[in-house]
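Only a single protein chain was left out; the remaining protein chains are all shown in position.
For clarity, chains are labelled A and B in written order, and residue numbers in each chain start from 1.
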Amino acid sequence: MTPAVAGRAAGRTRRRRTVLRHAVLIGWGAIIMFPIYWMIQTSFKDSGEWVTWPPNWLPQDPTLKNYEQVFTFDVQAAGVAREATEQPFNIWGSLLDSVLICSISSLIALFMGTFLAYAISRFNVGGSTFRHMVLLVRMIPPIVIAIPLLMYYAIMVPFATETLLDTRISLFDTRTGVSALYTTVTLPFVIWMMLSFIEEVPYTLEHAARLMGAGRIYTLRKIVLPLVASGMVVTFLFVFILSWGEFLLALTLTHPDVSTLPVLLNKYQSASEGRLYGPQAAIGTVITVPVVIMGILIQKHLVKGFSFGMMRR
Amino acid sequence: MTALSGVEIRARNGPFARLGAWLSQERVFRWIPFVLVEGTFILVIIIPFLLTIYISFLRWRANRPFEQAYLSGFRNYEAVLSDTGFWAALGRTFYFAGFAVVFELVIGFLLAMLVHRVVRGRRIYITVFLIPMMVVPVVVGYNFSMIYIDHGPLNQLLLPLTSILGIDPRIRWLSDPLAAQWAIILADVWQWTSLTFLIFLSGFSALPPQLINAARVMGASRWQTFWWVELPLLKPVIVIAVVVRSMEALKLFDPVVLLTFGGPGTSTQTVAYYLWEQVWQFNKFAFGAAASMLLLILFSTLIFTGIWLMMRERTRLDRERAS
Partner (left out) sequence: MAGIVLKDLVKEFGSFAAVKGINLEIRDGEFLILVGPSGCGKTTTLNMISGLVEPTGGDVVIGDRVVTHTEAGERGLGMVFQDLALFPHMTVFDNIAFGLRVKHVDPGEIRRRVEEAAEAMHIAPLLDKRPGECSGGEAQRVALARTIVTNPSVYLMDEPLSSLDAKLRVDMRTELKHLHEQLGGTFVYVTHDQAEAMTMADRIAVMNDGRIEQVGEPLEIYRRPASHFVAGFFGIPTMNFLDGTVEAAAGAIEFRGTGLAVPLDASVDAGLAGRGAVLGVRSEHVLVVDADTEGATPATVSLIEPLGDTTLLFFDHGGARRMVAKVDPDLPVAAGDAIHVALDTANLHLFDAGDGARLN
């Protein structure tokens, strides 16, 4: 073979390889997108089209009825309820619960976790293995803490407040209770992620500030926090997504007053009157879209950060 | 240049300033966040735990008043350990986790390897492949419940295959025991391959290119480079992926609730679901508490092994880097 022919052959192999690679990747992309596509298109179908054989790949007669039903306060009064499949739920209460619980718990976790990460990074608080131990809390299966928490919230806290404060305060089925729990379970993530951001800030910046006479808190406020601000946004969004999707603990610790969005979706799923595929698809879409957007926003940082510093040199 | 001595340094007093000064002393300041976080852990996790340990020794059902409960030694633990349902659920959990994690690792690794080599369209692939991670697990369960219905799109897609094999095209994904088990594994693989993909991708992008170039220049083939250079360098990331995913897979709960409620029969009951049912359907709180403690011991052992593996890998790396 002459070099030119060999080169052309190599080029062909390379091209074939590239085509094959893209074919595999596009194939997986299709698998990824399919359930999401199915949910979104179902959310625009009316009840007659939810289940047909063969299934309709796109809504024949696109409608916003599902969204109307989900977003209407009083389904009966507004007349958007369906005869056979009437449901008392609307999304507003759960939406408010989810937004409040997730943002408050993520904010508190963010601030506590950031300060602890700072202390771990700068003063080695808790020793060298502490940062690994922190992850332990996260690895405990939620079912194992669900039972104790239920009794704690429903029995022990009311009992304690009654004896100590003379008022009965229950954390069961309250936003406070769920928020406190979410703060705790997301803290390990905040600590772990913020550690990696804080360790990128050179110590000497703080030393310089201290030498110029700045106090601890002033240094933290003027030097460290501005430099890790973008990291804090990423971390906030990450734990927000975690809390937003949490199901088991919310299911355990709430009913009937408070219900987060996953719990609401589950109520539809287990409804006895027959499945409401359309409104469920609408709720699913409403739950999914904001977090997927948040996820795409922080994805660059995730790719960088998920080797846990094991590969960094 | 003028001397600073001429400038008055404004003195600040008052209780808040003094509190601030006390708090910003290093020996005090360093412990503030530690105390806050540990306090939260104690209040929200540790105290309930102590409570569970106590309850796990009681003879009590939640439908009776708490005052009637009495200590009963290890009877709950004996009940759990001799309960076939518990062992079956535990076995099933490992079975699901085992298959799911293997698929996730293999697919995630292959995808990361392919995407790492892609030049054009990389960002789009990454964006799309990471989406499942962000989707709320309950929504994933719901999505698959829709796809799996007998008249659903999956069976429609499989129509060519089922007609060749001559079987009923309406595969009852969620009501046949074996199909239901694989339905759950598939949903888990769909969602969490994105995480293994992410971990491996960050591993691939952290590979030092000069090492790979060096290997290529020395005449190593693609395959040799992969086997002798890239794979050993990726070992720590593989350990992480295995540890993280295994730990998560053992918690499997959400898709079970959304897809099958543990059924048909008990064929898809994972240990998390089984416990949840025991406590919330049958009010067996003390039984649940005892089972929780046993699970905690089991999982802690696994977690410690996992963390130990990760830390060992890390110290090995540090040592290699130092030398």
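Please note the rule applied: contacts are C-beta pairs under 8 Å (C-beta built on N, C-alpha and C of every residue); 3 or more make two chains touch, one makes a residue touch a chain.
Everything numeric here is computed off the predicted structure, so don't read it as measured data.
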{"item": "Absent-chain contact - pick from A:Ile36, A:Leu171, A:Ala209 or A:Ala281", "value": "A:Ala209"}
{"item": "Residue among A:Ile169, A:Ile223 or A:Ile296 touching the omitted chain", "value": "A:Ile223"}
{"item": "For subunit A, the residues touching the chain missing from this view", "value": "202, 204-205, 207-215, 218, 222-223, 226-227"}
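Here is the rule we use: only the chains that are shown with their structure count from here on.
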{"item": "Rounded Å distance, subunit A centre to subunit B centre (Cα mean)", "value": "13"}
{"item": "Footprint of subunit B on subunit A - complex, ascending", "value": "21-22, 24-25, 28-29, 31-36, 38-39, 42, 51-55, 57, 112-113, 115-116, 118-119, 122-123, 125-126, 129, 132, 135-137, 139-152, 155-156, 180-181, 183-184, 187, 191, 215-217, 241, 244-245, 247-248, 251-252, 261-262, 265-266, 269-270, 277, 280-281, 284, 287-288, 291-292, 294-296, 299, 302-308, 310-313"}
{"item": "Residues of subunit B touching subunit A in the complex", "value": "20-21, 23-24, 26, 29-34, 36-37, 40-41, 43-45, 47-49, 51-52, 55, 66, 107, 110-111, 114-115, 117-118, 121, 125-147, 149, 151-153, 156, 190, 194, 198-199, 201-203, 205-208, 233, 236-237, 240, 247, 250-251, 253-254, 257-258, 261, 271-272, 275-276, 279-280, 285, 288-289, 292, 295-296, 299-300, 303, 306-307, 310-311, 313-314, 317, 321"}
